[in-house]
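Dumping the structure here so I can ask a few things about it.
One protein chain is absent from this view; the other protein chains keep their places.
Up next, chain A:
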Amino acid sequence: MTRFLMPLAIFIVVVVFLGIGLTLNPRQVPSPLVDKPAPVFQLQQLHDNEKVFSSKDNIGKVWMLNVWASWCVACRDEHPLLVELSRLGIVPIFGLNYKDQRDTALQWLKQFGDPYVISIADTDGRVGINYGVYGVPETYVIDKEGIIRYKHIGPVTVKSLEDKILPLINELKG
């Protein structure tokens, strides 16, 4: 009897390990920046490049920072959701236009809609590095004290909004 039980037990253990391994997404690297202060930056605004936006301006409010680019195909997936979210006025969304060209970025917003209070132009991607951006789109939820509370990697979905992002925002707004 044990002759069959042992290999079966080993087989089950291996299957469980492989099962866990296969359902993990290696692209979802947990960010060490969650629960840390959001890196402070000052950048030119996309629409009016004579104006500067400073992340300090947002201290005192709960806001979302969405990293996007006109060359990013996955951004088109999440974009209608962001437009809808901005229309509802639950949370101000700021756009970090990551490594993009101004003309194409503005054209893109005209074509797909502009959900952003302000878009900031991170042309050389330096602010992106400070925020640990490695795949666009990425979305950060930042609280009143300027602390990153959540990072979403990849396109925002209805499920992620309902399950995680919106409840968190409600909680943070208090």
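Here is the rule we use: a contact is a pair of C-beta atoms (placed from the backbone, for glycine too) under 8 Å apart; a residue touches a chain by one contact, two chains touch by 3 or more; residues count from 1.
Methods note: contacts and distances are computed from a predicted model.
According to its UniProt record, the chain left out of view corresponds to "Cytochrome c-type biogenesis protein" among "Thiamine import ATP-binding protein ThiQ", "Cytochrome c-type biogenesis protein", "Electron transport complex, RnfABCDGE type, A subunit" or "Probable alginate O-acetylase AlgI". Here the missing chain is touched by one residue of A:99, A:144 or A:164, and it is A:99. Contact with the omitted chain, checked across A:92, A:113, A:132 or A:146, is made by A:132. Taking the complete complex into account, residues 26-27, 29-33, 99, 124-126, 128-132, 134-135 of chain A touch the chain not shown.
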